[in-house]
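A single protein chain has been omitted; all remaining protein chains appear in their positions.
Letters A, B and C name the chains as they come in the text, with residue numbers starting at 1 for each one.
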Amino acid sequence: MRKNIPFIKIKIQNEDFDVSDEIKILHQNNTGAIVNFIGVVRGYDEKNNQIINSMTLEHYPGMTEAEIEKIVFESSQRWELTGVIVIHRVGNLKPSDQIVFVGVSSKHRQNAFDGCNFIMDWLKTKAPFWKVEENNNKKNWVSFNENDNQALKKWQK
Amino acid sequence: MRKNIPFIKIKIQNEDFDVSDEIKILHQNNTGAIVNFIGVVRGYDEKNNQIINSMTLEHYPGMTEAEIEKIVFESSQRWELTGVIVIHRVGNLKPSDQIVFVGVSSKHRQNAFDGCNFIMDWLKTKAPFWKVEENNNKKNWVSFNENDNQALKKWQK
Amino acid sequence: MIIKYFSWIKEHVGKSEEQIELPDHINNVNELINYLNEIDKKYTLIFEKKELIKIAVNKTYSSFDTNISNNDEIAFFPPVTGG
Partner (left out) sequence: MIIKYFSWIKEHVGKSEEQIELPDHINNVNELINYLNEIDKKYTLIFEKKELIKIAVNKTYSSFDTNISNNDEIAFFPPVTGG
């Protein structure tokens, strides 16, 4: 069954975002449940046992938006959703900065949970962003986390 | 393996809550991921085909908090979490009012998603709250939704 | 013993709470319900479909065969509908 397309907002930006502004947007329409994911820059790279002073995110303008649109569309065909907002920051970020917001609203809570989780999992493996960690004068391009491929398995139909 | 007990806040209150205040609290500690659920009063009872003008929530003081504490504790033993906030409103509410907030933070995103989803599912079936819908002079005590029992199956170990 | 009622059960009983002196021969929730049914017909209506009733003894989910004493707080309520 083809589902209604929800309200969709996708933004790639340098600026920080205000979660309560985004929730206000999702709150509109006939919504019973809102699930949000907020990603936060951590101050420690566990894999390399390294303190992170800052990181820079680069992306592939045009392709990033297109890939996120595909993921959001797919989520809206799997679950009945009323709204989806994806905001991803690029540029220089510091530990504890907000980096990504995915907000999903639906009449029913499990649709909102699954839609939000699905979008985050696919964003992690498909959206063309790359992080470089900066520590004093050293740069370290973060390597892909194989766990993120594993996370996709739960969405196999 | 026994896991660390996260920061925990549980509130039953008449007043509305400000999601951004709660997220600020969850943002502390060494957190990489925050997942929030916000429940919103809907203006329509699909089961009974009825417009809802307002609803009143009653609960069992003392038992409510104890049941939510048990659920939160169980979630913190299943997943490595850094913070959990549960706020549930009682008293008179109108359509589009916020009714419940569950916020969970963790170093890793799937723990935050699962912890938040788990707490909501168990809260729906165990926490002693009861809704009565008011439409003109008619009162309708909402009946338990069997789907909420079904939702628990995904947490069977 | 304190007995608490919630939701539509409270409305059927006509009060949210009552205090009774538990007779000595009553040892569990089932026996309490039978005793209440004897006192007043309104309870019969409430307890006729036991599968619709949830029980808490001292604010903990319990069952019809849970032991009780005069110092306990018992609550009867329908399945919950919060969230």
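Following the convention adopted for this analysis, a contact is a pair of C-beta atoms (placed from the backbone, for glycine too) under 8 Å apart; a residue touches a chain by one contact, two chains touch by 3 or more.
On a predicted model such as this, the values are computed, not experimentally measured, just so you know.
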Chains in view that touch the one left out, judged over the entire complex: A
In chain A, positions touching the absent partner: 39, 57-60, 62-63, 66-67, 88, 99-100, 120, 123-132, 141-145
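Methods note: only the chains that are shown with their structure count from here on.
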Chain at maximum distance from chain B, centres defined as averaged CA atoms: C
Distance between the centres, which are taken as Cα means, of chain C and chain B, whole angstrom: 27
Averaged-CA centre spacing for the pair chain C and chain A, given as whole angstrom: 49
Overlap residues in chain A, where contacts from two or more other chains coincide: 109
Numbers and ranges of chain C residues touching at least 2 other chains: 83
